Each structure stands twice: as C-alpha cells, then as structure tokens.
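The complex is shown incomplete by one protein chain, all other protein chains being positioned as in the whole.
The block that comes next holds subunit A.
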Amino acid sequence: MPDPVLQVEDLCVSFTSGGVTADVVRDLSVRLDGGRTLAVVGESGSGKTITGRAIMRLLPRGASARGRIVVAGREMLSADERELRRARGSDVAMVFQDSMSALSPYLDIGAHIAQAVRLHDPSVTRRAARARAVEMLDRVGIPEPAGAVRRFPHEFSGGMRQRAVIAMALVNRPALLIADEPTTALDVTVQAQILALLRELQREYGMAMLLISHDFGVVGRAADDVLVLYAGRQAEYGSLRDIFEQPAHPYTAGLRAATPRLDARLDTGGERTRLRAIPGAPTSLRDAGPGCAFAPRCGLADQVGERCVVEAPLPTVRPTSEGGGPHLAACHLDRLPALKEVAR
C-alpha cells in the first residue's frame, strides 16, 4: 500500500479561555490517499473547519492540537515555522468559503498567485512568477488570463474569484487540498462548475482532497469517502456508497432524510410537504455529557437504554458493500432499523 498523503491519528483540538480548557474535536483518525476525495460532513460547530485548520497548523489563538498529523510524510504537529512555510503551498493548501477573505483588495490577481509561487521558490523571477499566474488562471478557466491577472479581486464575480483562489492554492501543486465549503456561497450553476473543476484538477495532479461541506448534494457529486462528524467526534466513516446506501449511524441516516431532494417525492405517507426532521439543534463537544453527544436528539436512544447516556460509543466496524473500504460507526446499536424509526 502506498503511503497516504494525509494521515491523522487520534487528533484532539482544544480551546483555552479564562483558564478553562475544553476539547472541540476529539479522537479523530483519518487516512487519505493521493487522487481521492474525502468529504467531511457535519452541521455547524461539529469541528469541520477546526480540523482543516489543524492539518494546516493554522489554528486560531487559544487553540491547541494533540495527536498526530502527517502530510506527505511530514509530521505537522512537531514541525517548526520554517518547515511549515515549506509545507503550506507545496504539500497542503486550503480554499475557503469566502474567497474575498483570502485575497487582499490592494493586490491584483496576478500578484496573489505570483506571491504564492515565490514564497514557495524564491529563485523564481518576478516575471516568471507572473507568467505562471497567467498559465494558472487559464488552467482554472478564467477567460483572457493575460488581462485577468491585472484585475483586482472586487472586479471578479464570486465564481471567478473562487477560481482565482483555486489557482492560487494549486499553483505549487500541493499533494493535499483542503477545500472548506468552497461552493457554499455560490449559485447552483456556478457551484456545479467549480466542483467539476476541482475534480478535474485533482485527477490531473493526482492530488488528495479533503472536501468540507454541510451539503450531502455536494458530497454525492464529489466524494469517494465520507467522514460524518457530530459534536467534534467521528460519527461515521465509509465509502460514499456505504454512507448513502447503508448508513450505520442514526445521525447520518437522519441528516440524509432531512435533506430536501429534487428528484423524488419523499416517503412521508402521502404528504409531500414534510421532511423527516431531526429534533433539537446540533451541539458542540463542550456541551456534551459523558454519553453519546447525539443522544438528546436520537430516536433510537430509548431502544438502547441508559448506555447511550453514560458511555460515549467508539467507532466499530460495519458491513461494507463489495469493493468498499472500511466502514465505521460510533453507535451502540449494531444494526440500524428502517429509516422511519430513526428520528423521533
């Protein structure tokens, strides 16, 4: 087996404020090979962004990470600033939801990309870096790239800006791209184009992609494997097929049932206008008790009983479809009953 591009082992991230330290991500383990896309799915506060930032070693003030993160053979948590600078860009790059925040309003698009090139390799001349920028803009589908390098971020539409940010992230051919909700702020038609572009570049560069999203629709289009987070913990991990066709965690099944679908009438007993909602609201790890963080919202907790409330379930192996990779779910139930009973 080739070495994975990304390996995360027992990652914990905690925040300290006012002398109190609390975990927001706990015991996360992930393995991702080149050329593959792992989607990280979860609701707000589940720890998706924090996980992405931990891998980049770009955590906000007050946060610290424990465990092990290896990107393209480099130990990220013990790397010093110099190594990190080298890693960012050439080993791992990140694209965010809000493309404007990644760009300086005072620099033209070409300068942004050229800067990324020269940061990675100072021996490249300004002129050559600028030429790389034009090439890269062309590659991400920006029309008239020679003129576009001289435009400023605000002169671009949201979709074009996201393309430029992708060009900036990929110009040094990183082994791993972390894309945090890269299409959430965009119209559906543009969203589809950007996802297609990411897939295409990934194939061309053989890059691994960690795609952070709250949207199963986006995940279904782009992912090979899926990691579902709930309150900072791994709820379920599996191939796209297993996650969609035989989810083993009540939260995964619930999320899928709560997602409006264009293609089908939902099985709602004749009433087309009702979704199967999950009661309550997502919580963070900080608010979770000793048991399963999903217990207060879980329609199956009663079937299991007290165990759900007192003991946090660990990921255990679940059935996989033919050719599927590992399938894990952190739930005390061995088998998920039919969907109807999942949500309260």
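Observations on the model:
Note that in this section a residue touches a chain if its C-beta (ideal position, glycine included) is under 8 Å from a C-beta of that chain, and two chains touch if they have at least 3 such contacts; residues count from 1.
Rule of thumb we're sticking to: contacts and distances are computed from a predicted model.
One chain of the assembly is not displayed; among "Dissimilatory sulfite reductase beta subunit", "Cytochrome P450", "Iron-regulated ABC transporter membrane component SufB" or "ATP-binding cassette domain-containing protein", its UniProt protein name is "ATP-binding cassette domain-containing protein".
Of the candidate positions A:35, A:141 or A:282, contact with the unshown chain belongs to A:282.
In the complete complex, the hidden chain is touched by one of A:75, A:187, A:200 or A:302, namely A:187. The residue from A:118, A:241 or A:286 that touches the chain not shown here is A:241. Annotation for subunit A: contacts to the undisplayed chain at residues 43-44, 187-189, 191-192, 195, 214-221, 240-241, 244-245, 254-256, 258-263, 266, 272-279, 281-282, 297.
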